[in-house]
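Only one protein chain is missing; all other protein chains are in place.
Order as written gives the chain letters A, B, C and D; numbering starts at 1 within each chain.
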Amino acid sequence: MNFSGLIQDFGPLTITGLAQGAIIALFALGYTLVYGVLRLINFAHSEVFLLGTFACIWAWELFGLDQNTAIPSVPAVIGLLVLGLVAAIVLSGVTALGVEFIAYRPLRKRNAPPLAFLITAIGASLFISETMGVITQRNIRAVPALIHPRDVFVIGNMHVTNLQILIIVLALVMMFVLDRFINSSRLGRGIRAVAQNPDSAALMGVNKGRVISLVFLLGGLMAGIAAVMYDLKVGVTRFDAGFLLGIEAFTAAVLGGIGNLRGALVGGLLLGLLQNYAASLFGTEWLHAASFVLLVLILLVRPTGLLGESLGRARA
Amino acid sequence: MSEPHIETPQEADAANARPVDQAAPTGKTTAVASTPVSDEERSGEVLLVVDNVTLRFGGVVALNEVSFSLRKGEIFGLIGPNGAGKTTCFNAMTGVYRPTSGGIRFQGESIVGKKKHEITRGGIARTFQNVRLFPEMTALENVMVGADAHHKTSVISALFRLPRFWREERSGRDRSLQLLRFVGIHERAGEVARNLSYGEQRRLEIARALATNPTLLCLDEPAAGFNPAEKEDLLALIRKIRDTGVTVLLIEHDMRLVMGVTDRIVVLEFGKKIAEGTPAEVRDNPAVIAAYLGVPTDAA
Amino acid sequence: MTEATSSTPEQTPAPAKKAKSDSGGVRGWFGRQSPVVRGVLMVVFAALAFLLPYVGEIPVIGPQIVTQGVDWPSALFNMSYYVLLALGLNVVVGFAGLLDLGYVGFFAVGAYTVALLTSPDSVLRTEWGWLAAVPVGLAVAMVSGLILGWPTLRLRGDYLAIVTLGFAEIIRIVATSTETLRGDRGFADIPHPPGTLADGKPMFGVADATPYYWLGLAVIILVILAVRNLDRSRVGRSWLAIREDEEAAEIMGVRTIKYKLWAFAIGAFIGGLGGVMFAGEQGFMNSGTFVLQFSILVLAGVVMGGAGNIAGAILGGALISYIPDRLRGIEDPIWHTDLFGFRFAIFGAVIIAIMIFRPQGLIPSRRRAMELKDREKEVAPIE
Amino acid sequence: MLLELQDVTLLYGRIQALHGISLNVGEGEIVALIGANGAGKSTTMRAISGLRPVAQGSIKFDGEDITKLRADLRVVRGVSQSPEGRGIFPGMTVRENLEMGAYTRRNRAEINQDLDRAFSLFPRLKEREKQVGGTMSGGEQQMLAVGRALMSRPKLLLLDEPSMGLAPMLIQQIFDIIVEINQQGTTVLLVEQNAQQALSRAHRAYVLETGRIVKTGTGAELLTDPSVKDAYLGVA
Partner (left out) sequence: NSDSGSDDTASGNCGYKLAFFGALTGPAANLGVNIEQGFELAINQYNEKKGSDCITVAKFDSQGDPGVAPGVARNLVADKKIIGIVGPAFSGESEAADPIFEQAGVPSISPSATRVSLSANGWKTWHRAVANDDAQGPAAGNYIKNVMKAEKVFVADDQSAYGAGLAEVVKKTLGTAVVATDKTEADGKQTDFSALVTKVVSSGATALFYGGYYQNAGLIRKALTTAGWKGTLVGGDGMKDPGLAKAAGNAAATGTIVTCPCSPPEKAGGTFVTDYKAKWNVDAGTYSDVAFDAANFMLQGIDAGNTTVEKLNTYLGATEYKGIANTYKFTPTGELDPKFIKVWAFKFDAAGNTIADQEVPAV
């Protein structure tokens, strides 16, 4: 164990951890939203994210950008960023809706048992990621360089870059907006009603199908944003990027209390930090093991996650 | 998904009750002035003693220093307005909740803090106010789960089909079918529980509880959802159960039924005991009339 | 009170029987046969299974069945350990309703124990025979089942899922990253099962996988019998009750903790069995085998086959191994690439299709089939 | 007629729960539905509110054929149900549960007015405004379910055993409430095991047996009908 390393690098590890955690948190929202309403682990959510990472790259490539082109001017960068976000959000949103429509809706209509949903979710996930695998020949896809990381401020050896700030701020803002929406809007209440008792919700005049679609869509939007952040941060994507990060996002969702939006944020940030600290302390190879150990420990003390379940339960 | 919602304690603990299995904060029961074990209790005359039990949910005091005791072989009524704490009392007795203070003794032995299945095997069985069956198991299987409470077939004897397995399987099955007949739904033995109508489900619950071979049977509003004629049958059924030697504790709002069948009654209001006595005594008690009965019973 | 009411026992099992014979199709027909006929059919079925390595000899259909890119007996052996895994996972998920996403962990534990005890590469340097290591491997797997089960007892449903997934990942990471378990370098020269043929050659060699398949099949048959016995007993009922409503089950006297632990332990035992067989056939293994997708695949197999049903689990387990192997070495008509590259994409689509058309699985448990048939028609109102 | 059922058949898989039910409820009426356990009363209610699709027959509401209409749209048309088993939202507070009843409505002022009415009908709900529904006692949940059904200001109110689990005093009260809201213009279809009470308040009633209507008449007629008395009222 390398304590001195951890102490020495504490600053840089913290900031990278937060940026990583912010992306995980946005990604985790999709799991939490769908789980909260349908009690379903939407395995295919990782592919919703995955397609977002590709959509953004495709959009930029349309403008002739690739990773070997020079960084465009500031206004162009802003425009491209917005374009990338829109592309990712649209494709992720459409994918989320599509998955719901093709893989879940037919099952719901047939009143299938919960496990069946889990398996179609796995099927959809496999199908999408493997198809992408074939299309991209399992190669990585590089992201054009858009933002040149520049230190915005430095504390000790902690260099906080413009990119990190962008990621963290955007994630927080999105979380806030979503939280407001779910908790204070009428539709938000409808979502919670469907979560708690679908039949009764119908008797109150809630359109279940629409609510479910909405939930998938919201999850997709958040995943789309997460995807762009991921592209900017990691610089490449690959057909299995969704699966890899998806496990972490799902862990984060559970850690915070699945079904609880704020839990996803807490879980995501915590996981991002912990992974970086653990990587420094034990070595990068133990990074994932550390997050699972943390998960088990937390669930032992709080069997429903740090903040507890909430979308389907008490007050969100 | 479309089932009527069943209240589960997991949901209940969203507030601050403390279901026993999650009693992380060293849920010590502070015995408030608990009465010593009486001779009657020791002799087995008294089956169950609820001793000064208080149970709080955050601000709500669901049970407030409630004490009463059940004698062996009687039918005992527990009544009171909605939200008086009757179901909570059952939950405390069957280990679902742990009393904030006070003690509960069954056959002279404290059952506070015991595991739920231990309490059941010890001889207390119950039904639920909001039906809680095993929805995808057949009616017969539901009852057999109850019957299994006293079986000893181990994983090993089930694995190798030792004689005990055959013996218990056969007797359990026969007994379960008898019980289904006893509550009047034997024709639906092969139907999965969720497909039964509400009334049928309530009957199934009684059969399942009986299958555990209880000394004390606790029925939480068994007649809800029955029409008067059916209640009449239920009344006979409860008597029949008692006649087989089972003590019955009954929560019920139907006064005709309660008055007709119970030997003694305790009345709760706002978690406090406000009266205790024979049906006749209780019926004429002004406090009970004011709090609960309103106009002297709806005798038709 | 039983005595009082037992006036005329009059054996009323009629309704239950009726429900059984209601179901049509092969299963219904099978259910209606006398126990003797059923027994005979089972034996014939098992015998046919033993002859599967020669199915290629059958004209016309035979060649359609056998795999092309993979040696057919090897493919059969692969199927056999997948089937074992599916059977074990079915106990945990199908019977007890404990969602386990990390089942491959037990497979790994069984295989690694054997490797550690037998391989010359192991730090233990014990170099036991395969057979001697098997009981240890199974015991360690079972214990690891308990180790996983114990802390997770209080977790419900999907929390359990992620913890089990984490458990398997931790096992994989430990296998990859610790010196003792040799990571990617792996263990070579793991001995094969013992036995010599009349001509002095070892019964279990490297060139022919058929004996391994037969061994696997024999083990499967034993496991089926055992699991079936458990299912149709107080144990199986307790599992079901736990699956349906854990607290109500406990209040009805079911010792939920005990039975959940049993489910984990039995599941782990069977998973470990798969692992020791795998190690014995391969002779070499490293950390690369125990990827998460493996667990998820087995779970998909169980549910696709029909969770809670033994025949379903067998079929599901066999299919998830067979389909990809069968796709190997076949060219797709359009791009003329090996279809194998698409295997998981195709597989994903197949899974969705199967679940949509048979949400209860290919061979649903009788109970679930009934339940589903009932539910299906009462679909939510027309939109 | 506000509600007309024509030959409605309903299946639960193999089980045929309704064998061609025809009944109607006129504007401003209280109609009661009685029958033994498993007769199909709740099933009829579910067919009307749209929770289960009917296999055959038609349902007309307010002159419109709603047979194939989605449940939530029926609410918009003015059908509201207090379901069997209460069906409250266990994780929402009492107040949120009530507000869910007004989900299809927008007029805040009216909603608040109705909230106040629900609270005054059931003071216990006011007391426990912030308690989560799932922790309420059985009877309290029943009050909540009835109160919630009223919150949508329905034209037709379907009540499935509203008196179940209520204490004697409240039973009287709940029937009074039913009559009162009926007099204020809401049509009521009522399923009750408490046939005595139900029949004496209802304008008309139907008797269900194993999925068929076997008898119909005014409340008073059925109350004195010997066979009804025998089967549903018990020996008085």
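Basically, contacts are C-beta pairs under 8 Å (C-beta built on N, C-alpha and C of every residue); 3 or more make two chains touch, one makes a residue touch a chain.
In this text, all values refer to a predicted model and were calculated from it rather than measured experimentally.
Although it is left out of the displayed model, the omitted chain contacts the following shown chains in the full complex: A, C. The omitted chain makes contact with just one of the residues A:L62, A:I140, A:V169 or A:L297: A:I140. For chain C, the residues touching the chain absent from view are 69-71, 73-75, 77-78, 176-177, 183-186, 188, 205-209, 278, 281-286, 288-289, 325, 328, 338, 340-341, 343. Taking the whole complex into account, chain A touches the unshown chain at residues 5, 8-9, 12-13, 16, 19-20, 67-68, 138-140, 142, 145, 149, 157, 159, 233-238, 240-241, 244-245, 275-276, 279-280, 283-285, 287-288.
Heads up, the rule we're going with is that only the chains that are shown with their structure count from here on.
The fewest steps needed to get from chain A to chain D, moving only between touching chains, is 1. Any chain touching chain A that also touches chain B appears here: C, D.
Among the other chains, the CA centroid farthest from that of chain B is the one of A. Between the Cα centres of chain A and chain C there is a gap of 33 Å.
The mean-CA centres of chain B and chain C are about 41 angstrom from one another, to the nearest whole unit.
Within chain A, the positions touching two or more other chains are listed as 111, 196-197, 199-200, 208, 303, 313-314. Looking at chain C, one finds that residues 154, 156, 368, 370, 374-376, 378-380, 383 touch two or more other chains. The touching residues of chain B, when paired with chain D in their complex, are 2-8, 11-12, 14-15, 17, 57, 60, 80-84, 86-88, 129-131, 195-200, 203, 221, 224-232, 253, 255, 292-295, 297-298, 300. Residue ranges on chain D touching chain A, taken from their complex, read 49-51, 70-73, 75-76, 80-81, 83, 87-93, 96, 99-101, 103-104, 132, 148, 152. Listed in rising order, the residues of chain D touching chain B in the complex are 12-13, 15, 34, 36-39, 42, 51, 83-88, 90-91, 124, 131-132, 134-143, 161, 164-172, 193-197, 230-236.
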